[in-house]
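Dumping the structure here so I can ask a few things about it.
The complex appears here minus one protein chain, its other protein chains still in place.
Every chain is named by a letter (A and B) in the order it is written, and numbering of its residues begins at 1.
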Amino acid sequence: MNLIDGEKLTLGTCYYPEHWPETMWEEDLRRMLENGIEVIRIAEFAWNKVEPTEGTFTFDFFDRFLDVAEKMGMKVIFCTPTATPPAWLTEKYPEVLNARIDGVIYRHGGRRHYNYNSPVYQEKAALITERFAEHFAHRPCIIGWQIDNEINCETDVFYSQSDDKAFRAFVKEKYGTLHALNDAWGTVFWNQTYSDWSEIHIPRPTVNNVNIHLLLDYTRFVSHSARGFVKLQSDILRRYLKPGDFITTNGIFSNVDNHAMNAESLDFMMYDSYPNFANMTGGTPDPRSLRDRNWSRHLAEVRSISPIFGIMEQQSGANGQTHSGMAPTPKPGQITLWTMQSVAHGADYVSYFRWRTCTFGTEIYWHGILDYSSRDNRRLREVKEIHKKFQSLKPVAGAHYEAKVAVIKDFDNIWNAQEDVWHRTIEAVSSQGIYAAAQHAHTPVDFVYLTDELPAPDLSRYSVIFYPHPMLASKTRADLLQRYVENGGTLVFGCRSGIKDLNGRCVMDLLPGVFRELTGADVPEYTPVGPEDKHIVVDWEGEKLKVTVFSDELDAIGEQAEVLGWYENCYYAGTPGLLVNRVGKGSVYSFGTTFPEETAAVFLRRLGVAEPYRNVVEVPECCEIAVREKDGHRFYFVLNYSAEPAEIVLGEAKTDLYTGETVQGRVQVEPYGTRVYG
Amino acid sequence: MNLIDGEKLTLGTCYYPEHWPETMWEEDLRRMLENGIEVIRIAEFAWNKVEPTEGTFTFDFFDRFLDVAEKMGMKVIFCTPTATPPAWLTEKYPEVLNARIDGVIYRHGGRRHYNYNSPVYQEKAALITERFAEHFAHRPCIIGWQIDNEINCETDVFYSQSDDKAFRAFVKEKYGTLHALNDAWGTVFWNQTYSDWSEIHIPRPTVNNVNIHLLLDYTRFVSHSARGFVKLQSDILRRYLKPGDFITTNGIFSNVDNHAMNAESLDFMMYDSYPNFANMTGGTPDPRSLRDRNWSRHLAEVRSISPIFGIMEQQSGANGQTHSGMAPTPKPGQITLWTMQSVAHGADYVSYFRWRTCTFGTEIYWHGILDYSSRDNRRLREVKEIHKKFQSLKPVAGAHYEAKVAVIKDFDNIWNAQEDVWHRTIEAVSSQGIYAAAQHAHTPVDFVYLTDELPAPDLSRYSVIFYPHPMLASKTRADLLQRYVENGGTLVFGCRSGIKDLNGRCVMDLLPGVFRELTGADVPEYTPVGPEDKHIVVDWEGEKLKVTVFSDELDAIGEQAEVLGWYENCYYAGTPGLLVNRVGKGSVYSFGTTFPEETAAVFLRRLGVAEPYRNVVEVPECCEIAVREKDGHRFYFVLNYSAEPAEIVLGEAKTDLYTGETVQGRVQVEPYGTRVYG
Partner (left out) sequence: MNLIDGEKLTLGTCYYPEHWPETMWEEDLRRMLENGIEVIRIAEFAWNKVEPTEGTFTFDFFDRFLDVAEKMGMKVIFCTPTATPPAWLTEKYPEVLNARIDGVIYRHGGRRHYNYNSPVYQEKAALITERFAEHFAHRPCIIGWQIDNEINCETDVFYSQSDDKAFRAFVKEKYGTLHALNDAWGTVFWNQTYSDWSEIHIPRPTVNNVNIHLLLDYTRFVSHSARGFVKLQSDILRRYLKPGDFITTNGIFSNVDNHAMNAESLDFMMYDSYPNFANMTGGTPDPRSLRDRNWSRHLAEVRSISPIFGIMEQQSGANGQTHSGMAPTPKPGQITLWTMQSVAHGADYVSYFRWRTCTFGTEIYWHGILDYSSRDNRRLREVKEIHKKFQSLKPVAGAHYEAKVAVIKDFDNIWNAQEDVWHRTIEAVSSQGIYAAAQHAHTPVDFVYLTDELPAPDLSRYSVIFYPHPMLASKTRADLLQRYVENGGTLVFGCRSGIKDLNGRCVMDLLPGVFRELTGADVPEYTPVGPEDKHIVVDWEGEKLKVTVFSDELDAIGEQAEVLGWYENCYYAGTPGLLVNRVGKGSVYSFGTTFPEETAAVFLRRLGVAEPYRNVVEVPECCEIAVREKDGHRFYFVLNYSAEPAEIVLGEAKTDLYTGETVQGRVQVEPYGTRVYG
């Protein structure tokens, strides 16, 4: 059985047989199946159940459980348990533990306290993976495997002795010579030059900060380490898996190239979706914030890795941990809403976290479908209703999300922006602004990653591409974009594009560096926008686009590019702030500043890509529209995130897939309501 | 001489002979006595004066001082000096020091930097205690002893190696087997199972947080350690004390069961009262805040340990330390006001901190009665006036504070709420709300502690008892409450009652767990209140009680309980939010949410316990009324916390104890003024 085979939508849940009396197992599975749950995930934190002391393996516990699962007809996703090493392991081998930047070791008692580079941990993790695989992989109820749990969750930085050693090897492999490393990192600045490999270390406490280029390579190293750890397990699992069984993991978290990880180790990516993080108590909600709707952005990130994916953990109750956070129980309709949000963006499998709320430990308040008492409740009834809807949505399975607008991302810029405050500040405005503008204009958006390790993505399917602030850039990437534009694409750049190479060193070149030819633009001067610079705008044919954070003063190189907008209310008033360059059949827009939501909305409208489905279904701002397409047939998802009913208008007669009825004209969608039209 | 013998009220002060030239001693004592100060406390930080180097004991200094005291007729409370180990001790034996959670040792230079569990420190502390006792205890001027100083002040967490070892022993003693410990702590969650006792540690740095059940036992361990350290000294002192001399300590601080400590080691409890902590500069005063009046709440806590108690340190000047905090000098009348606040709540001894302000060290700004210059001043004159008032208040001595309303507390819930943010958030609203409502409604309130180690408290004296959020509960406690209600009591529960056992594990049971029979209530669902859930109320016969933080959706089990209030403005509108269950001669109210002040005020009024003394003396909101009762005679304290005069009305003719005059009708009480009527 493949979960994402294009034939059906499937419901699952996360189950912890070790948390409950064995006498409850059969009844739990019976109730799941009765309510439409066909798959469970188990064992991701259960190392001790199989290896209770070092080298002693016992498989009885899960054998008994799998017997029950097979008896009841429940399908199982089995996990490797490496996210939580046993106490006996970390007590005996503290070298397997992660550490703070100042060397203090993180101890047993939380989770993910290990480091990826410890030879001991790699050996122990490989052994338990092999034991799990060789003993359990043949079981008929098992349909696939999850490796570890939430790679780089909890922490995405590692400072153990093993990491220090491995980092040295990583950069030695990358640069070959100290000369090349010193050059790439600009160590001549502040006399940081290394004269021996032994002088090189992971980031450690320093007065002032750590070299920005080292930090960029350090993050690449963390990603490399995480991927290597996943691949270690994947390679073992592949040797034991039954034909057809898949390997996945659940994410997605920072400081790891999930695209490369997926390509080299997984069959597809799963995601853990908790939209009510947006409603943790204590926050003061910004009325323009996307709140739970912002999870669509996260789902678009998952889709960039696996066009069709699964949700391994979908929120089904209140969440929070004992020491932080407190979010409400999903309101009636919200479990359905968030499930359909996942499906709308490409999920063909949705598994709720978790069957029943744990009665002990850190996640007492991370609620499942059922409360502690196990009584039937409103949330279980809603799950059963979702299962019914899933039956009617079978044609959607395998359909691909449709977007004509894309935002390009790459890990070089993402990781540089994490450390570089000038980069981060700019990027934060635009990445939030463009996505919010697209959502409010009902304009589906894809994220497209440029990853040097993987084949270049196909950009030709997009009418308009934003690449807001590629501060780090290369000729190869400029060439790829050149081809896209020449073939008719529209490309939009913001400020600071092309100022650095892929090591994060500024180019000694006229700006925007490698993008000069493509943009036809010159940047003779630039400036951050200061706290007293309050009213600066770029005037674009009468529309005043607010200038925040940064200004590139632009100029067209020769006659090549056309000036569309000019700065106002600043000392560089009258200087161009927006250019367009015609290249082949396409166009390149260079905008001298950032893209807050109001600005991005103007670009979407003027470039003709806003509200592409308005003629089919017109919705108020509070609703999201997502479209999945398969064999020329489109499925329109309407998702109402609001506590108020929403009136939508179907411009064409469409089938409501939930009811099978044909509808046209005005339709009332209840609070938190969803519709799928086909 | 016993300070709290029911015969008199006594004034004292804290004196540091080691801080001043010996030539000043006699004059200082003379001035004290002249101004009504009859008792001094000495020596609590004076280890070096007796043991200047290891094993060298010299008693001359205090012998000379006690000679002067005896010559002048001053009574003395002597202290053990263990709060501040000498530099020679900590330098030679760093193992006696406390540490940060990451292992960094706290060094000499502050105070309370030792740990309770170091065998070396226990030995050294026992030795100095014995030497003090055997040399000084016979002195006629000594009337009692203070052990150490402010147990668990400065820090209430301990992470030394000795603590690590002692914690392991503590839980081994408690649980007997690893199996029992693993079960109690729910270690199967996140694979935290222990397979050897050596794997168990005090909290250490972890990624994510530490197991909540371990943390609860850790706090119990800290309390156990502190109590053991006090008992070690108390047992020694008892062997040397003159008949009639008392043992006390001054507090009260967190993470120690002061009730048990008092029962096993002390004769009665003393308190250090600094109401002007409420006026540290920098704060923006909330007009509804109780500010200095909130110290009545702290005094009620002390009274729950010792119905008649002493104030070892009563604020008499501006306070703050060199590195933090800055509170004003008491305004004219405030020293009297705060002194009478202490007396009103049960203090028969009040000792000012300190005679003269220190001219060096961390507490240069922690002012005493006198400033550095030692000149006579306004504050000393006010102390002399207080002494006069104390003469007229003799009949009050030994009288008990009278309250018909109680709030139940227990350390299981207090300590769980410190770590558990869901628990803490709820508790914070209600504990502040109920006390403020009672103060503003002039309704005296007692705190009553359920401590399993001590005999059950007598609840029958209270008409109404609040037990706002006993998340942790036991059958024994439910039974105790059942008997109280059956005999005619009224008991009020808020949300989340009974969801856990005493290990902090959630019960796999219908809620409110052990309180189901008592409340006649069921909780089919519940939810935190999110930032967008703004207008939810419970309607109680037309009064709209605001729902904050959390909602239990209630239901009556069968016909047993009566619904009094319903939720409004939420998806569970129409669900019961308030039930009353008639049990025997009494009633149990179950309220689905928290008790902010406005809500608590409605309960006090509707349950008929608000303003019990209105017919005797009616006061504006700015005044507190407290009543002490003895042999059927009541003493009414009126305390005006306001900077404005207050008009009060005596409904009956009463004697003003300060003046001896009989008064009735309207009386003007000056700003910060006090009255005692009998």
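Simple rule for what comes next: contacts are C-beta pairs under 8 Å (C-beta built on N, C-alpha and C of every residue); 3 or more make two chains touch, one makes a residue touch a chain.
Just so it is clear, the model here is predicted, and its values are computed rather than measured.
Participant: For the full complex, which residue in A:P21, A:G55, A:G530 or A:G665 touches the chain that was left out?
Facilitator: The single option touching the absent chain is A:G530.
Participant: Among B:N35, B:N98 or B:S551, choose the residue that contacts the chain missing from this document, as touch is defined above.
Facilitator: Hidden-chain contact among the options goes to B:N98.
Participant: Considering the whole complex rather than only what is displayed, give the residues of chain B touching the chain that is not shown.
Facilitator: 18-19, 45-48, 52-53, 81, 84-88, 91, 98, 100, 104-113, 154-155, 276, 279-285, 318, 320-329, 331-332, 357-365, 371-375, 377-378, 643
Participant: In terms of residues, what is the contact footprint of the unshown chain on chain A?
Facilitator: 102-103, 185-196, 198-199, 201, 203-214, 419-422, 425, 499, 505-511, 524-533, 549, 571
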